[in-house]
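Everything on this sheet refers to the single structure shown next.
Every protein chain except one is present and positioned as in the full complex.
Then we have subunit A:
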Amino acid sequence: MYALTESVHIPVVDPAQADGIFSLMWLVIGLPLLGAVILLLGGRRTDRWGHLLGTATALGSFVVSLLMFITLLGRGEEERQIGQHLYDWIQVGGLDVGMDLLYDPLSALFLLLITGVGTLIHVYSIGYMEHDPRRRRFFAYLNLFVAAMLMLVLSENYVGLFLGWEGVGLASYLLIGFWQHKPSAAAAAKKAFVMNRVGDMGLSLAIFLMFLTFGTTSFSGISAASSGATESTLNAVGLLLLLGACGKSAQVPLQAWLLDAMEGPTPVSALIHAATMVTAGVYLVVRSNFIFELAPVAQTTVVVVAVVTLLWGAVLGCAKDDIKKALAGSTMSQIGYMMLGAGLGGVGYAFAIFHLLTHGFFKANMFLGAGSVMHGMNDDVDMRRYGAVRHAMPVTFLTFAMGYLAIIGFPGFSGFWSKDKLIETALAENVFVGLAALVGAGVTGFYMTRLMLMTFFTEKRWKADVHPHESPSTMTIPLVVLAALSVLGGVLLLGDWIVEWLVPVVGEGEHHEPPIPALAVTVLATLTAAIGVATAWFLVGKREIALTPPQDVSFATRAARADLYGDAINEAVVVNPGRRLVRGLLTFDRSGADGVFTGGASAVSGIGGQLRKIQNGFVRSYALSVLAGVLLVVLALLAVNLS
């Protein structure tokens, strides 16, 4: 399809022993973990100061991460990989998995994002969850999440990564279902967990396969040996890793859980389902560059998945009236962009991480802004009942606007730089992929403007008992900080800093020249976004917005409202055959409910005769099944050997 980057030098992970400030690396994970343990085991005694402790541990992690980052900046390029061995986790024979940490330029950036945005969201949650009686528990889960996410990005081997991977899944499950009194929240939590497990299956198979092929699961071992494996093995590993990434990062076909996950409290949506956890799939692909660079089929598949998802998510974002679901569709689409970069390889890795960081800023900003709006609107999420909120909530409006300008790629804002680079790289590799990315940028302009207009502009459509008001300062200060980052995030690209910075991790990628000059690409991307914005202005801003969604809409709108039939597809392909299988199996087995009722009820009333009849029947049928089993076993033995 597109020209492969043949001569890429794949760097080998070879960390130096941790010293100085780096020997505190374990503290980054340890602090929030300690916070979670204290808050969970401490019970009600910690209710009064639990939220402060939770925030303090996140802040402590951030300080350590920042100190390490500054020290790392001062080091030479080849000394920027630092490892720390904590203890031998699983060690038996050749199965040697240590609790090893790896701090390198990639994990350094993730550490800053997770602990930085994490701290801000902790602060915000102090205000947002103020009236919730279970606020302490919420902070315990948040701390647990931060610890698991840090484990994910700091581990030096795939098993440790898997530990963090499952940990964030568990924390996300607990937090989506935090408002357990809502059945929809509990159902969404379960859906997220189960769909993630499908992805986890891919990841765990990939780990087994790598262990079998390379005899180790550590990044250093695999990156040193990956060029020795056959291409088909690497393709298989890459595809399985991609399956894992799809589950965690809500990429097609495992995308259906993300929109439902918005049932969780808004800070959760900001931290987990926008800034950090859902980008773990991108991290996985970038981290495994030593696999993907040598696995062309897997790499192409990553690009295909990314393109489908970035359009899919954008379409969903256009039709949703729930402000958080619209943002979730947008998240899906933006992660598609990052995946695209990661799939293109070479310099694409660096741009993917760049977009991941800027997206972390502006999307967290917008989610928290949405939470602030909901806070003022009695927790209503339907944008059809918003409108003209900007007067009541000026700080929220202004900060949200910064995020908005960043995501549509308004020149100068962070998203402009990062998305532009991705589109440019995509165009250079393959025209069709590039065009799809360009179209995605236009749709982004449309749905974000629609959201902006419906919420902050147009005439007010609130109910009479709603009195929008600005949120407390614990909520607005994080908004201001994130807004500033959304504006200024682009500085990371100054002098190609981020590309240079990531060279020790992903190698020196050649920069293919796009078919048209880079400046033309930039202008084109900006124009496309402008067309999207203008369309939204004419379709949404200039018209009356009905309080209930109109029903006489086109097929496309209906499909988008139904999540492009994602659930229906799952139902038809997975759930229904599964149900039929169970029903078929049940005919061979007494169902649980029947057993309890016949057995229990007869025991009470003492109708022995009837039970004996049932009982005889069952033993006979069980014995028959044993006999059938004997035949199966013996025939299986004979068939294999005497054929």
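Definition applied: a residue touches a chain if its C-beta (ideal position, glycine included) is under 8 Å from a C-beta of that chain, and two chains touch if they have at least 3 such contacts; residues count from 1.
Here is the rule we use: contacts and distances are computed from a predicted model.
Asker: Would you kindly match the missing chain to its UniProt protein name, picking from "M48 family metalloprotease", "Dipeptide transport system permease protein", "NADH-quinone oxidoreductase subunit N" or "Phosphoribosylformylglycinamidine synthase subunit PurQ"?
Answerer: This omitted chain is identified in its UniProt record as "NADH-quinone oxidoreductase subunit N".
Asker: Using the touch definition from the top, which of A:142, A:163, A:256 or A:366 touches the missing chain?
Answerer: Reading the full complex, the residue touching the unseen chain is A:163.
Asker: Which of A:21, A:186 or A:559 touches the chain that is not shown?
Answerer: Residue touching the absent chain, from the options given: A:186.
Asker: Need a quick check: the contact residues on subunit A for the chain that isn't drawn.
Answerer: Residues 87-95, 159, 162-163, 166-167, 170, 173, 177, 180-181, 186, 189-190, 193-194, 197-198, 200-201, 204-205, 208-209, 211-212, 215, 578, 581-582, 585-586, 589-593, 595-596, 599-600, 602-603, 606, 608, 611, 615, 618-619, 622-623, 625-626, 628-630, 632-634, 636-638, 640-642 of subunit A touch the chain that is not shown.
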